[in-house]
Each structure stands twice: as C-alpha cells, then as structure tokens.
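Sharing a structure with you now.
What you see is part of a larger complex, with each chain still in position.
The first chain written gets the first letter, and so on, giving A, B and C; residue counts start at 1 in each chain.
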Amino acid sequence: MFLTILFTFALLFSSSQASVQDFCVADLSLSDTPSGYPCKKPSTITVDAFVFSGLGVAGNTSNLIKAAVTPAFVAQFPSVNGLGLSMARLDLAVGGVIPLHTHPGASEVLLVTQGSILAGFISSANAVYYKTLHKGDIMVFPQGLLHFQLNSEKIPALAFASFSSPNPGLQITDFALFANDLPIELVVKATFLDKAQVKKLKAILGGTN
Amino acid sequence: MFLTILFTFALLFSSSQASVQDFCVADLSLSDTPSGYPCKKPSTITVDAFVFSGLGVAGNTSNLIKAAVTPAFVAQFPSVNGLGLSMARLDLAVGGVIPLHTHPGASEVLLVTQGSILAGFISSANAVYYKTLHKGDIMVFPQGLLHFQLNSEKIPALAFASFSSPNPGLQITDFALFANDLPIELVVKATFLDKAQVKKLKAILGGTN
Amino acid sequence: MFLTILFTFALLFSSSQASVQDFCVADLSLSDTPSGYPCKKPSTITVDAFVFSGLGVAGNTSNLIKAAVTPAFVAQFPSVNGLGLSMARLDLAVGGVIPLHTHPGASEVLLVTQGSILAGFISSANAVYYKTLHKGDIMVFPQGLLHFQLNSEKIPALAFASFSSPNPGLQITDFALFANDLPIELVVKATFLDKAQVKKLKAILGGTN
C-alpha cells in the first residue's frame, strides 16, 4: 500500500513540477533583461548557489577614505536575481567615510554591527536627516536620495546594508563629477563650483578634460 | 479612392506594428527570466496557442488520495506567459483530498462546478477560515497561505482554480517534509513531530535519510 | 511543561502578528486608491468574506442579446482586493452574444462549462484569433484587446471568466460609441461610420446628441 501512495503522489502534480520557478539563479553568461538575468536550470543548482561567504571577509580600508564596500549584488551572488533584495558589507576604519552617493535602483537599510557610524540622507525637499548609529541600530535610506556614512568613533566600524533590489546601483557624486572625461566647463556650469575646485578634484580622482 | 485610404492606413502606423507586444507566448526552449519566458515570434502564433483543452479531461483519481490536479500553468499553456494568471482543474472522488499546501507565487480563486468541497486556509495569525462550498461558489485563498480541499459529499466533486500568476508554484507540506532526503532528525527538530511519525510518513511518501 | 511551551510560542512572534497583511478585504466605504481599496480590520473578517455564491445563480438572458454577465469583481466580492484576480459568470442563451469589448485593466481566461462558444480577439496588428470552444476548453484574451463571445450551438452556454485584476474594467464598444451624449458628428469623424448608422444605434442604445 505504501508503494501505491508513493506512486500516486509522484504522479499527482508531475506535469507542473518541472516548470515551477521558485527561484531564478542568474545565468550571468546571458544578456540581462529589465527584470533581471535569465535563470540557470534548477537541476544544476546546489545549496552553494544560495550561500555567499564574501561578506565575512573584511574589506581593505588601507586607503585614503579608510573605507571599503563589499557587495553581494546579483553579479557576486546570482541567487538574489529576481528576488528583490541584495546586501553589502561596509568597513570603515577610524576616520573612514563612504562619500556622498545614491542608489538609483533601491532603498537601503543599514545595520551597524560594530562601532558607531554617523549616517545621513537629504530629501528632495533638501531636508537633512542624520544621526549617530550605534551597534544594533538600523537606519533607512529611501531610494535614489543622496546619503553618506562616516565612522564617528575611535574604533573601526562595521555595518551591513540591505537593498530592495538585486542590483541597486551606486552613483558616487564625486566620481560622477570628477573621475571621468566630463569637461571642466560643463562641471562648473552644472554645479556652480569654482573652476579651481573642479580642477583639483579632477586631478585627485583621475578625471580628464 | 478606396485604394487610397487603404494605402494611407497601411502606412499610417506601419513602423509600430511589428513591435507591439500584445501577448508573449512562452518559448519554453529558451531560459526563463524573473518576468517569464522569452516570447515566440507573433507571426508564428495561431489561435491554437490561446486555447487549451486539457482541463476538459478528468484527472485520474484512482489513487489513495482520490484526487487529481491538472494544471494549465505556463508549462502546459504557454500563452498565459506574462499575462498574470493561469488555471488548474481539481477532481476529487468521494473521500478525495488535496492535502495541505501553498502556492508561493499566487493567490487563488476556486470555483466549484460539481459536488461539494470543504475548503479552508490558515492565516499568518493562525486564524482558520473554512467552509463547505457548493456548486457555483467561489472562494479566495490568499497568496502563500496554507490551504486544503476535501470532497465533503457522497458524489465526485469538480472544481477549477484560477491563479494570479502564470506560474503559481505548489508546495505540498507532506511532500516537502517527507518525500525527499531531508534527514529525519532535521524534520523532527523543525516540526516537533515525533520521530516515529516522521519515519512512518517518510516510508509512505518515499523519503530517505 | 506544555504550558511553558505554549507561553513561549505565544510570546515568540507576538509583536509581528498584528501587522501581517495576509489579505486586504476591501472597505468599500473608504476611497479607492491606485492599488485598491483600504483594508477592513482582519479581526472583523470571517470566512464568509472569502466565499461568494453569486456566480452560482444564472444571469437573466431574457433580453435581446440573450446573454448576461455576472461579475465577482472587487465591488461584489471585496476579498479579491489587492490579490490580483477576480471572476465573472457568462450566460449565453441560444443565439446569445457578448458584444465586442475590452477589459482595460486585465487579461482574461475563459472556461466553458456548458455548451459551445465561438470566441475571438483581435491583436494590435489587426490579426484575428477566433475559435469555437467546447466544454472544458479555456482561452486567453490578452489585456486591453477587443474580443467577443457568441453562443455557437443550439443549447444554452455557460462560461466563467477569470481576470488578472480585482477590477478589470469593461468597455463595450457599442456602449462607448452609442449609449451616451458623444455628438453624432464626433462619432462619425472618429469611426468613419455612416451618419445614418450612428443615428440608428444611438436610438437603439439610448444615446443622445
């Protein structure tokens, strides 16, 4: 009798099983689409596709901003494809800063797990919201708004950011303005910064023109 | 003059016609994406792609649960791809039951067309909603919540389920727990069921470990 | 010990239970929003909110089109609010017809449960897809496209339509053109119909101007 039940169950929904899309682990070798990457075949997926250890490793903060960001976006962690979320690790050494930036495609929640971080964002109405976050605090940064994080203490800080998209994007204002070939004259016109200031930061960040 | 109008109309919107995506019949030979399968070329589609006769055939209920589910999901009926809905047929012989299950990706509306069905679902707040449905009754099962259907009469029952996704998914709790290689010890820890109970159902449903 | 476990579980997730939105039964007394109606409080909801018997009653086809549509949209069946689907019943007496119409807000799957129905839709590319559906057949009508259903046999036909929205909308072309105060001259200009034809149908359908 047991065998009969087994047989029955095995047949019961057999035709639908093959097509169920519980998950869609990204096949990064194919072209992206507006909804994300095409899926690898479920039969080729093991548990390792759903686990990522890269956020367990401290980023290298031996640099001038004394900070590092380690992403677990779809490019690094393909199993978040199509699931509407992703993560990143933030290491901020003493004096470290994640400069002013936006995520064009996602809202963010930041969780501080070590040290303290002074974090803030600016709304479209130009209102400023900033506060010092301590271990265990979380803070929301709504989609597309300028924000920043600074280590505000004398010990290294560690935090983890969660995003509402597998591919939140990241636009650092300094990079956008000074680290490319956007002509100095256009930067000056579009920002009202002094020409000397623009030249100085272009030189630092490797921009040309 | 008639020819002139014809000519005019033919030209009028000619450049846009080729690109209109009124529908996106799934090309199941290509990789799925988070939004569904890539589309077959519209020029290859005939009316037969939009019609499915598989729900007109009774499922085989000569089994121990005395029930059968016949899906018309995207895998069986590719023209629902991208359109946000699909269907299935439920046959319940006398004493038949569709055991506790969820659809991870869709809400359901069940329409009883023959006999009577005792159907119910359980909310996240653990509230139970169940009722005997008669011919012509419809009942909603919100997305992702556990639910079940039992034939509650002495005649066979027939019902049709509509889903809010071309690919609603289906997770039968008994299968998830007992019909695979999930170790008995893990099942016991995660469910508080007795070890003997777990072993018994694993044996019935063909699970290992 | 049992009591202890009970106590523990009861506390475990207590703070989240109250806010879980498993469903959102429409409070039709409040203003609609782009995502649907505000929700009634879950504590006021019984199983009867999730069950609707209105589709079990034949529509009155003693009229000139010999057909009737009985909707179970959000206005009639508030528990579909926010769940992305709804249903309707179609009764077509011998010779009955559901005239040319669109659903601006949803795709449709039609299930024939009695008799035969000649159904068709027209794509943006002006391609025509029509076929006679028999008992048990389902057919897809993609969102926003013109379609119609005719009883094609000598016995009454019965069908159930499922929609990919709680509020699919319904625009019958004849009503839109002839059953209101749209000036005859505008109808003529916008449709190239003869003035006499427009006048005739306006008279039949009660249009003015």
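Points worth noting:
Keep in mind that, in the parts below, contacts are C-beta pairs under 8 Å (C-beta built on N, C-alpha and C of every residue); 3 or more make two chains touch, one makes a residue touch a chain.
All values reported here derive from a predicted model rather than from experimental measurement.
The complex is a homo-oligomer: every protein chain shares one sequence, and counting across the whole structure file gives 6 copies, of which 3 are shown.
Convention: only the chains that are shown with their structure count from here on.
Among all pairs of chains, B-C has the largest number of C-beta pairs in contact.
The central chain of the assembly on a C-alpha centroid basis is B.
Distance from the subunit B centre to the subunit C centre is 20 Å, each centre being the mean of its Cα atoms. Centroid to centroid, with C-alpha atoms defining each point, subunit A and subunit C lie 42 Å apart. If you average the CA atoms of subunit A and of subunit B, the two centres end up 35 Å from each other. Counting only residues that touch two or more partner chains, subunit A has none.
If you check the complex, the residues on subunit A that touch subunit B are 1-2, 4-13, 15-16, 18-22, 24, 27, 30, 33-41, 81-82. Listed in rising order, the residues of subunit C touching subunit B in the complex are 17-18, 20, 22-23, 42, 46-48, 50-53, 55-57, 72, 77, 79-80, 83-87, 106-107, 109, 111, 113, 120-121, 123-125, 127, 129-131, 133-145, 160, 162-165.
On subunit B, the positions that touch subunit A within their shared complex are 30-35, 60, 63-65, 67-71, 73-76, 104-105, 167, 169-170, 172, 174-175, 179, 203-206.
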